[in-house]
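Once you've had a glance at the structure underneath, I'll fire off some questions.
Heads up, one of the protein chains got dropped from this complex, but the rest are sitting where they should.
When the chains are written out, they are named A, B and C in that same order, and each has its own residue count from 1.
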Amino acid sequence: MNDLLPNLPWSVLFLPLLSAVAIALFTKKNRGLSAGISIGAIVISFLLSAFLFFQYRDAKQIPDTVLSWVSVGNLSVDIGIKLDSLSLLMLLIVTGVGSAIHIYSWGYMHEDRAVSRYFASLSLFTFSMLGIVLATNFFQMFIFWELVGVSSYLLIGFWYERASAADAAKKAFITNRLGDFGFLIGIIMVWALAGSLSFGTLQESFKANPQILGASATLAGLLIFCGAMGKSAQFPLHVWLPDAMEGPTPVSALIHAATMVAAGVYMLCRVFFLFNLPALEIISWIGGFTALLAAVIAVQQNDIKRILAYSTLSQLGYMVMAVGVGGPAAAMFHLTTHAFFKALLFLGAGSVIHALHHEQDIWKMGALKKKMPVTFWTFLIGTLALAGIPPFSGFYSKDAVLAAAFEHNAILFIVATLVAALTAFYMFRLFFVAFLGAPKSDASDHAHESPKIMTMPLQILAVLAVIGGLIGIDTFIGKTFQPEAHAVHFAERFLAPFGHAPMAALFGILASVIGFSIAWSLYANASCDPLPEKLGVLSRAMRNKFYFDEIYSGLIAITHEAASRLADFIDRWIVAGLMVRGAHGTTELFGRALRLVQTGNLQIYAFLFVAGVAVVLYFVLFRS
Amino acid sequence: MNLITLEIAVVILALAVLLGDLWTPVAHKRSLGYAAAGGLIIIFSYSFFAAPAFGSGFNDMLVVDGLSLFFKRFFLVAAIIVIFIALEFADRIETGISEFYSLILFALTGMMFAASANDFVLVFVSLELVSVTFYVLNSFQRNRLASLEAGIKYLILSALSAAFLVFGIAFIFGTSGTTNFSAIHGLLETGPDFGKNSAFLLGILFVIVGLGFKIATFPFQIWAPDVYQGSPAPATAFLAIGSKAAGIVLLLRVLFIAVPQVALHWNTLLIVLAAITILYGNLCAIPQRNLKRLLGYSSIANAGYLLLGFAALNQTGFAAILYYLCGYLFAVLAAFMVISIVTCGRDSEDVTVLAGLNQRSPLLATVLTLAMISLAGIPPLAGFFGKFLLLKAVVEQGATNSAYYWLVGITLIGVVISLYYYFGIIRAIYWSKEPADLSPVIVSWPARAVLIVCAAGMLYLGLLPDRAVQQTQLAVQVLKVNSPAVQIQKEARHP
Amino acid sequence: MNSILTYIILAPLIGALVVLLVPRNFRFIIRGIAQAATLISMVLAIKMFFFDFTTNFPREQLTEKIQWVASLGINYHVGVDGLNVGLILMGAIVAFAAVCVSHNIKTYEKEFYILLLVMTGGILGAFASLDLFFFYFFHELALVPTFIMIGVWGRGENKNYATFQITLYLSIGALLALVGLIALYLQLPLGNRTFNIIELTKYFKAQPMNLAAQQFIFPLLLFGFGILVSLWPFHTWAPLGYGSAPSATAMLHAGVLKKFGLYGLIRIALPLMPDASQSWLHVLAVLCLGNIVYCGFVAMRQRDLNLLIGNSSVAHMGFCFLGIASLTLIGITGAVTVMVAHGLLAALTFALSGYIYQQTGTLDIRQMGGLLRQIPFIGAALVMAAMAGCGLPGFANFPGEALVLFGAWKAFPLVTALAVWGALVIGAVYMLRAVRNILHGPMAANQTPIADASLLRKLPYALLLATLLLFGFVPSLLTDKIKPSAQSIVEMATRPLKIQKMEKDSSATAPRAAVK
Partner (left out) sequence: MTPVGLEHFLVVSGVLFCLGLWGVIVRRNLLIMYMSLELMLNAANLALVSFSRFNNRLDGQIMVFFIITVAAAEVAVGLALIVALYRKKQTAHVEDLATMKL
């Protein structure tokens, strides 16, 4: 058993890859088998992860297992396995939530003709995500970072024949690449200054010499953060995430809610030691701003998935802000609970969409409580959790974030509270409009509950969303950042928020209640949205996402597009035209001009001959 | 063996062809050509089996050494192939085909004597022998105005250059008191200070004018395109290779046997002449459509490349000249052979006659392509190695005078320009737009054999250059040169 | 004939000879011979790479030397070390794939295969040669068929102009390099002259070349080789030429032959002329941005798939240049890795575009759309190629480019930052744009039904992809081999400080020597 143990994490990592390869190469024709392989792989991964979790739960320090990938000069890149509380927790989230979503997917997608491709991509994603989670060094993280990006690309563009899906996939990938641009430079910078890429070694050297990055510490930190900005869709690179909802809904749940987008936050926590105060300050502001911006936009969205997408953005902003205000543990905690309830919400939304034959407009739903009871109740749990109503998980994690903000930055605390209120508002708006009231379309009138294979994952996730805040996740994480933290009893946990930061807890609850009440008053029985009339221009701006897409496309037009036009112009006309054709033309012209000498007239020939003799004589005899 | 056995044999062969004509019925005139070629092949082989002893004779007027023997064989090969070209061309010469063969043989004699010249008298006589026969050869198609025109242009300009040559010889004789190369060299080495005398230098320059005309180097190149275009193809071919090589060997002998001390100071002149010649030939060739005229310009450009070897002023350069000439021989003669065959029965000599040649006769197309690639100086053919050697020789000299680097640069430009028109010919063969008639071209067996020999020659010189390089290096050993670069290198080796 | 390299080089050349003797009507046999010849070459190259090559051997191995032109010191001399072993393997694989995808050549098949095989032999010979003359000779041997093949079997209206331009550019580049190489040869003293690269290296290691000569020769080689690799701003021939070339030619040239210039720079220019290298590398670093960024921008605007790929191929060369300019072990190792990886990638992309052209009759990406449904295999391969092209991990390009960027950071941080932009952002923009327009989206209105590759036809694509993935997953297969050789190159190229000191010393004593 002990011999086997070191290999287990490798199996966790590579099982999904194997399943992806197997599907791509062999079982493309057999849809059921493909799905089975993929689901089997991730479930086994989950079981192994759970085993690892219990095996290592109390271990103090687990040494990295590494394989050398490339080693040239003083650059040595390893592919390895890092196991600590952070990665163990993330392993469970990725494989656990992932398993649920894989199973759900088979129900959701089984009619699609490209199911095999779907599951292969999903497995590839799982592999990549696990690679990030287990990474022992920056380079490995970057590798899997990119792979995650590409699997996301493949899955967003799964229905590639839809122009919108194809465009969204492209946009997501390129926006992520913008972030990765900074990330890679940051990595190179850290490597050049600190001499290592390994998290362990880096942490040691930072402990020994906090000033190791010298003057460029802030810059390096922010460049690294760029990576998170892309992956976790922070302002100003947030624009891709809402569009990414073009992908199948389970994909949105897994990648664009629970796991991949959280990778940025995970990375920030993983290398938290690297950031100095100015960098953290900026990070926290960006996080706070993103949270607020997204929450405001979410208020006026009508597409069920887009509302959830903006809420994801907003919550990610929350987490990033938490990291920025010095609460990585809070960020991870919120990440975990968010993974549960946001996956739940997305799957619930998927269930509704599935039942309504791909209708996503909440104003064409309604009255689903009777027709889809499981979906209804689980979605309600998700909403409550997200809105931060105690004792659901969201309350505890959000409170941890609020507490961290409260300690460090009053303004950000106010922003965060405001966001909490907005969150409660738009979530209940969604809930009231989509699930309650009168049926607003034929489709919603004839909806049916989804099959068991889809509702079962909902139920599992709902349970997690309820108890997620109470099972000790926060203390487990805390071990990484505050090793001396002690275990607490369940009862203590239940009331913990009121214990150590009563103000934050009170404000948090208050905000949720206010949000809920306003939503109730406006949308409890509404058949159309009353807000646009009241807010006017602001509402239109919110609906149009504050015109970020337009601004960006304008920006791209005057930068990249213009540069490419210019380069193409220079290439076509100056280099290829003027210079190359010019040289060619001039040469030919010379040739044509020169041969005019050959008049065919013998007398002129004789004259030229004699003139030539004269010139030669002159130069040789009189010039030298 | 006598010093001039080979020449005597050629003259006897020429006379035999002339006489044989009297007893040969018109229908069998062709056999005279085969007889001439066969005779030359025997003489050529004979030159290997019984190599003439080295030495000099006729009052030191004539010398047989490695260089002369090399060129004699060179001229023999050229003449053999030219006679085969003439055989393909024979139907376009109305009368006197046997005279045509024997004139080629007489010109050959002149060239062979030129290879051995060690005295300005012999220079003049051998050169005039070549010139006068070429007057006739060039204008042999008396009913074609172009041929006559070519003949007359060649006549006047050649006579003009001969006048300069003779006048130059007079001055050399007047200042040095002798016309013998060895004697002049000896006097320059030890004797009175006439090496700086401008009358003497004028004489040398006038001699260079006369020889430069033969080589078609700038500024005496003006005749080449017209004459190449107008003359019958075999005559042009022989002019392009034989007459040029005769000029080259004489120039080598004059500059580096008779007056090496003077030549050493003329590197700038040689560099400038080489550079302008290369540019002139290549630039003018760009818009050219007439095949023979194109080759005329190309011949000017190649004269420029050959001058590189002179400008380098070292043994490597001279050896490279010889090597380059060998490669040039096969390429140019192959090209003219193909042109003779392709233009048969056609008025035009435009590149369009090549259209679809690859379908009409793959052999012709392949050989012409190879010839063009070789002329363009692209591996693995002879032209590449020749240019490689020439450039190497010039760069080697670069340490003494940075002008050599400019020369290299201009040569490269010239080579690149030349790619354009050589590839233009290849393009005309393989993918010309106008669909020509695609009737197969019948190529006689002797012509096939010659073409294959030419192709093999180009490939051999390009792929297995070792033996030929050694031969050329041996041949140029008689040329004395004390180039500054060599001196510097010698000093560097023995500080 | 005791080196495996000789067999690798000779197989295609002998194949060409055999094809020459086969009557042109036996098309199947001609194809078979070509396929067999390249297969033999490839199998031998694989054997050499994985079994015969000793990874930590400090010098050239598997050498063979046959005297050729004794009077000039020219030998047929082949051997491999870390720098060229990967290139030879890559070349042999690409050649095999190139023959595989040439089945659509219907006119003058015999000539086509002769030229293709000669080109292959030339390419493999050029990379294997340890003799300057043969190094150059083989390169030219491969170059000429390129011109002819583009001219005769090329496509598009610009064919003639493209042929013309590629011929002139490459000839100029090759000639400049030739002059540089001759000048290099002449730097040796009269008695010791040799074309042997090993001897040259040894000699100049012991006795550094004087500065003036370095400053004269290095730029010749830099720009001569640079033009061959489409160094900005001498790059316009590349997209144009590849756009018009038949797939096999574009594969072999863009993939393999083009790397000759880079190989020459690394193998000859850097170690022999350290001082000049140091002073010129800044220029190179700036020019390489022209490749990476500028050509990337140009690629973004191309509407013809081949022009897009061609420009992207030019852009990728920038990373090799950057790696060379960095003059660090990491950078050079990266550059060589990129060379191998890009060779496979370029071959793959040109093969794919050739397939698409053959099926759709167009390469205008605006006229295509939604092809992925009809040609899932080719489409998937194209997506993977695009991903590899924008530096996705898992493909061999990624470790190469990453190494280059890591290696170049210390010397040129700003350039590296811009190169990262080029690698991650610009590359992604144009590659994904192509994928989006060709494969994704709704099917184009005037689309005729087209067929995916049959099982057998998939072979070349699968082969190239598999190799890309293999080196992408296990890059140490390459890097471990490259490292020792790159190390010795870097050691030689970064000696200049010592030399300048020595020159100062020797200049003090020089007058005395002259007096003597």
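As a convention for this text, a residue touches a chain if its C-beta (ideal position, glycine included) is under 8 Å from a C-beta of that chain, and two chains touch if they have at least 3 such contacts.
No experiment lies behind these values; they were computed from the predicted model shown.
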| item | value |
| --- | --- |
| Which displayed chains the hidden chain touches across the whole complex | A, B |
| Among B:39, B:212, B:230 or B:424, residue touching the chain not depicted | B:230 |
| Option touching the unshown chain, where B:113, B:171 or B:280 are the choices | B:171 |
| Positions on subunit A contacted by the hidden chain, ascending | 595-596, 598-603, 606-607, 610 |
| Footprint left on subunit B by the chain that the document does not show | 120-121, 124-125, 128, 131-132, 135-136, 139, 142-143, 145-146, 148-153, 155-156, 159-160, 162-163, 166-167, 169-171, 173-174, 177-179, 225-226, 229-230, 293 |
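Here is the rule we use: only the chains that are shown with their structure count from here on.
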| item | value |
| --- | --- |
| Whole-Å gap separating subunit A and subunit B, where each centre is the average of the chain's CA atoms | 76 |
| Touching residues (chain side subunit B, partner subunit A) in the complex | 152-153, 156-157, 160-161, 164, 198, 201-202, 205-206, 208-209, 213, 218-220, 222-223, 225-226, 265-266, 268-269, 272-273, 280, 282-288, 297, 417 |
| In the complex, subunit C residues that touch subunit B | 67-72, 108, 136-137, 140-141, 143-144, 147-148, 151-152, 160, 163-164, 167-168, 171-172, 175-176, 178-179, 182-183, 185-186, 189-191, 216, 513-514, 516 |
| Contact footprint of subunit B on subunit A as seen in their complex | 587-588, 590-592, 594-595, 597-598, 600, 602, 605-606, 608-613, 615-617, 619-621, 624 |
